[in-house]
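For reference, the structure is listed below as structure tokens.
With one protein chain removed, the remaining protein chains of the complex are shown where they sit.
Take a look at chain A:
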Amino acid sequence: MATQRAHKAARLMISPSVILLLAWMIIPLGTTIYFSFLRYNILTPPASWTGFENYYYFLTDPAFIPALVNTLVLVLGVLAITTIGGILLALLLNMEFWGQGIVRILVISPFFVMPTVSALVWKNMFMNPVNGLFAHLFRAFGLQPVDFLSTLPLLSITIMVAWAWLPFATLILLTALQSLDSEQMEAAEMDGAGWLSRFIYLTLPHLTRSITVVVLIQTIFLLAVFAEIYVTTAGGPGYASTNIPFLIYNLSLKQFDAGMGAAGGVIAVIIANIVAFFLMRAVGKNLEL
């Protein structure tokens, strides 16, 4: 790929896919931005131009600030649980033990369960205050069962989402651990470093890049958590477990206000970019992009 001709040919060859992908992204985004400036209730067409009114009403909606806080709490909570838990699980799985292969598959399997199913399983089989496993456990110890979804809705959803994403973090971090040079570990052992020192000075620095990848990729998906909320708490009680995507759904599909929903979508894109910006600054330097 060194000559001018090769460059030209390469550009020509990849152009169809680039154009397709670009259109795929630009057209919906453009439509969303266009709709966000319309007063457009699906039940009462036609639509009419309103300027920034949709944005104003979305940002001053009483649910907006709680939803924003909930979104951040959910993202950060799940990130904390999955990265720390992922590191610990990866360290465990990296050791040699009997039945390693089966255990690894078991650990990874939650990732293959679709969000709606896992949320239903959690809701009905674990967190149900009458028949759930946790309720039985609490009663076995003589305690009052907790109604997770109505008293601790955001924490419950955080746990469900973290459960689904823990395998992803574990998998990425495990592969990173496996590439850690064993001679370095032995050298550190000879240098007098104990288990904890070796973890802090060798393992963690070796993992930073993978942790960055885990955090960035997960953030993208965690900003858009929807199914778990829809199936379990429906955003309640009150706004206690409403996040931005769920708020947008509420406004656009429950109140049939396509214009407001579109404005919310644009704001969600902006928030995602702000979060991404800070994340990249905080951890992106490890990626050497």
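Everything that follows uses one rule, which is that a residue touches a chain if its C-beta (ideal position, glycine included) is under 8 Å from a C-beta of that chain, and two chains touch if they have at least 3 such contacts; residues count from 1.
The rule we apply is simple: contacts and distances are computed from a predicted model.
Participant: Name the absent chain as its UniProt record does, using one of the following: "Fe-S cluster assembly ATPase SufC", "ABC transporter ATP-binding protein", "Bifunctional protein PyrR" or "NADH-quinone oxidoreductase subunit H".
Facilitator: Of "Fe-S cluster assembly ATPase SufC", "ABC transporter ATP-binding protein", "Bifunctional protein PyrR" or "NADH-quinone oxidoreductase subunit H", the absent chain's UniProt record names it "ABC transporter ATP-binding protein".
Participant: Which residue, A:L76, A:L202, A:A240 or A:L279, contacts the hidden chain when the whole complex is considered?
Facilitator: Going through A:L76, A:L202, A:A240 or A:L279 one by one, A:L202 is the residue touching the chain not shown.
Participant: Would you write out the residues of chain A that touch the absent chain, in ascending order?
Facilitator: Missing-chain contacts on chain A: residues 181, 183-184, 186-194, 197, 201-202, 205-206.
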